[in-house]
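This is the structure I have questions about; it appears just below.
Note that one protein chain of the assembly has been removed; the remaining protein chains are unaltered in position.
Chain lettering (A, B and C) follows the sequence in which the chains are written, and residue indices restart at 1 in each chain.
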Amino acid sequence: MKTAAEIKTNKLTLVQAVTDGLRTMLKEHEEVLVLGEDVGQNGGVFRATDGLAAEFGEDRVMDTPLAEAGIVGTSIGLAINGFRPVAEMQFLGFVYPAYEQIMTHASRIRSRTLSRYSVPMVIRAPYGGGIRAPEIHSDSCESLFTHMPGMKVVVPSNPYDAKGLLIAAIEDPDPVLFMEPMRSYRAFKDDVPEEKYTVELGKGAKLTEGEDVTVIAWGNMVATAQKAVEKMEAEGISCELLDLRTLYPLDKDLIAESVQKTGRAVIVHEAPETGGVGNDVLSVINEEAFLYLRAPVSKVAGFDTPFPFFSLEEEYLPTPERIVHAIKKSVTF
Amino acid sequence: MKTAAEIKTNKLTLVQAVTDGLRTMLKEHEEVLVLGEDVGQNGGVFRATDGLAAEFGEDRVMDTPLAEAGIVGTSIGLAINGFRPVAEMQFLGFVYPAYEQIMTHASRIRSRTLSRYSVPMVIRAPYGGGIRAPEIHSDSCESLFTHMPGMKVVVPSNPYDAKGLLIAAIEDPDPVLFMEPMRSYRAFKDDVPEEKYTVELGKGAKLTEGEDVTVIAWGNMVATAQKAVEKMEAEGISCELLDLRTLYPLDKDLIAESVQKTGRAVIVHEAPETGGVGNDVLSVINEEAFLYLRAPVSKVAGFDTPFPFFSLEEEYLPTPERIVHAIKKSVTF
Amino acid sequence: MEKEFPIRQVLDGEGNITDDSYDLSEELVKDLYGKMLRARTLDKKSVNLQRQGRIGTYAPFEGQEASQVGSASALGEGDWMFPTYRDHGATLTFGHSVTTIMLYWKGRVEGCVPPEGKNIFPPAVPIATQLPHATGAAMAEKRKGTDRVSIAYFGDGATSEGDFHEGLNFASVFKAPVVFFNQNNGYAISVPIEKQMNSKTIAQKSLAYDMDGVRVDGNDVLAVYFETKKAVEKARRGEGPTLIEAVTWRYGAHTTADDPTKYRDQQVSEEKRNKIDPLLRLERYMEKQGFFDEQWKQDVTAQCDREIEQAVEEMEAFPDADINDMFGHVFKEPVWTIEKQREDYLTFKRGETV
Partner (left out) sequence: MEKEFPIRQVLDGEGNITDDSYDLSEELVKDLYGKMLRARTLDKKSVNLQRQGRIGTYAPFEGQEASQVGSASALGEGDWMFPTYRDHGATLTFGHSVTTIMLYWKGRVEGCVPPEGKNIFPPAVPIATQLPHATGAAMAEKRKGTDRVSIAYFGDGATSEGDFHEGLNFASVFKAPVVFFNQNNGYAISVPIEKQMNSKTIAQKSLAYDMDGVRVDGNDVLAVYFETKKAVEKARRGEGPTLIEAVTWRYGAHTTADDPTKYRDQQVSEEKRNKIDPLLRLERYMEKQGFFDEQWKQDVTAQCDREIEQAVEEMEAFPDADINDMFGHVFKEPVWTIEKQREDYLTFKRGETV
């Protein structure tokens, strides 16, 4: 192992860390291919694939026709035949046309063939609100995939995790949906190691230690929750903040241990509350920490409405204030 | 109001009650159209539309090309322009290609246009396991729609409800997914009124009164749960069995009252456990009955695996025995 | 297939008539010019508003005015229009309100609501999804026994989506009165048409459906107008759908968030401005015909400017977005989940405890 001093790092934003992760894997594995709409010469609408076509050639970083089912469907064909496609959905809200290919094929092929065929594919997609994007662009539909047997779902909240999780996702032998929080793309920079490293799938992170309440979030909501947690600390309420990082499979032990300790949980997500992944977290708590609960589990989530036009998006998205409110309600239950 | 004696009824199976509901509405409203694959001359692969093309003409009961997105997409166009299409997905497992049209249009058009346009459309689909069908045919993917703002989701468990809920769904001003449990299609007959009647959307039914445990199910699982409940009664454990009937919006009051009384709940569904509608029910219980709970809420559900090939389907589907087991665990917690 | 589907043109870039089979009245020409100028004024203003942060991301269409205005002018009252995010020249011409169009880009849902009596569907953001809607709405008119038609707008990139195929197939099977109006600007964001499809034309895709297909110079407003009119009339007569490919060019960026220099030489756009511009060619034609008049142009320009400025004012004076609109239109009849969320949220906003 190298010591910290020997590891060269760069200050990167989350989107740059994604590019770095892709570059690392394109370099290391000839089977890794990047494909999608505008990922080639244009470098992606967020520059997530900037420079990669020039560096690795347009036959490894491929612009495709504008057809999400086609992108995923051909990626499946590539994946069962020796390649590791990393397909980009330009926005997660445009994954819906590909839903059938993911649901009936990508996620089932290993099962259906008793592992004779498998689909080591990553579907990358920017998601979430807060950047004043047009309709559909801001959808957070992770639970359409956590409910889909055979898919893993991963969401980084910071540049370090973004690179490490992306590499782990590409190395994973099975299909992974890799969601990238747009609002966090350029929000801040981290020291990101230049070399290859992985952040293990299925493991969340405890960002702050606390006693009174467990706050659970992912993606951009981690930063939002962080602000709430800081306010609470100032008021003497000690929160344990968990960044789930992987939404399927959930890090059961992390959630269980924390809620067993605090007896209270506030879950934060952007997606509509009904049917959201918050309910899966609730289910883990119900099973693992029932006897420890001192208040109902609370959710601060998107409403059961379509993601609104951007003039109202800040009303829709969970805010530190709404989270504070929920924490206080939980503590005073 | 007519007295019971004046209401003429027929003994119908669930699938016949569906046909009866369609016929009733085709007769009453010229704007009602039935369309889908094989719904015309063939009368549907389950005979759900048997005789309707002959009775109402092929321009009101229309065979379409084999394209689910096209069926839903053109139905949207018909719906915003004065008609009430009832589109059939041949099996719920084939709804995935239409997911985009439902998610980004059918469910959002009212919201997006501040009610200038609306989509009074019903999507009917047989679903669920237990009839030894080939792959994909047995999927239960209700939570892809309960998580979709703007959709209602309805599932009858018996012939009477099937007709009444279907008519209510067709009369509803907004899009409704109407799921028909295949295994119940011909399982038994009910007295079904010949005339038009509705069963209110959003309201579940209490099938048995009980004290010790609330058992919650829908669709074909109601019959399965019923068997478990009967066994329990024989052993002196008294169960309250709820048939949810509508999965969005859930009948919060029914669930809350029951679980507040019993303090225990067992939820039964066919879909994979993670992300299933069971978790929405759990969420209602967490919010409405937290202080009454005497045991963790229990779920008897499909596993987090693709619905298996039919040689294993009876292992996958919840059985009375598994439900009994869960009830006992809950009661002895 | 370029031979089987020649690009139909009435007026070349220099303003010369290349097909004299049409009757070109001064009135028609001036009307189309005025509409194009109005569209261009809206477009340029919107780009500026975005630069100044007064609206959000915007999708410009400068260069495509002939395609949009020519086609929309061929429609009649009561017809249905299914536009994309870029077809404001078409919706405007068809009777949409400038203020509404601008509100859309200001992140306001009100931007989706057409003037009373106008059948203009909200812009389709998910590519190609509007084609089946147009087919369905047209089937509805046919069922009602009217002679109304629908028109769907979409780009070259949209032809790759499954919904393009399904929309056209349904229309052809049900002989629906639809015009599928494609604006082929050669790019889907950065992806050039050669990477989008192997075919040289989009019109030829009609052959898959035994549907009529025609290729037209999309910068020639007269050709677009007459060809669309033919398709519309054919549809009204119950003779089914048509696929029109209007070959055009968008001078600017895909949207204001896009940098076209990443994928194409913007010099080309500058050259095209002089060679094939829809407005310029009409000016040249009018000059040649002797009915172009600088004063008239200035008047029309001033009128367009005034109208657009006034719409900007209206847009900016528009009352703030109402949070209740978000909760209030998901369903016609309220459901408890959303009602509870609304109440909890409004209570929270008022600073009370729930």
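Note that in this section a residue touches a chain if its C-beta (ideal position, glycine included) is under 8 Å from a C-beta of that chain, and two chains touch if they have at least 3 such contacts.
Because the structure is a prediction, the values reported are computed rather than measured.
Looking at C:Arg8, C:Lys30 or C:Lys205, the residue that reaches the missing chain in the full complex is C:Lys205. Of B:Gly43, B:Gly130 or B:Pro149, it is B:Gly43 that touches the chain left out of the display.
The set of chain A residues touching the chain not shown comprises 59, 64-65, 67, 69-70, 72-83, 97, 100-101, 104-105, 109-118, 149-150, 152, 173-174, 202, 248-250, 252. One chain of the complex is left out; on chain C, the residues touching it are 1, 160-166, 169, 172-173, 175, 195-200, 204-205, 207-211.
Take chain B: the residues that touch the chain left off the picture are 37-38, 40-43, 45, 63-70, 93-94, 96-97, 132-137, 273-274, 303-306, 308-313, 315-316, 321-322, 325, 329.
FYI, only the chains that are shown with their structure count from here on.
Most remote chain with respect to chain C, judged by CA-atom centres, is B. With centres taken as mean Cα positions, chain C sits 36 Å from chain A. Between the CA-based centres of chain B and chain C the separation comes to 40 Å, rounded to the whole angstrom. For the pair chain A and chain B, the distance between C-alpha centroids works out to 32 Å. The multi-chain contact residues of chain A, meaning those touching 2 or more other chains, are 69, 93, 96-97, 135-136, 273-274, 303-306. Among the residues of chain C, those in touch with two or more other chains are 109, 125-126, 162-163, 325-326, 330, 335, 337.
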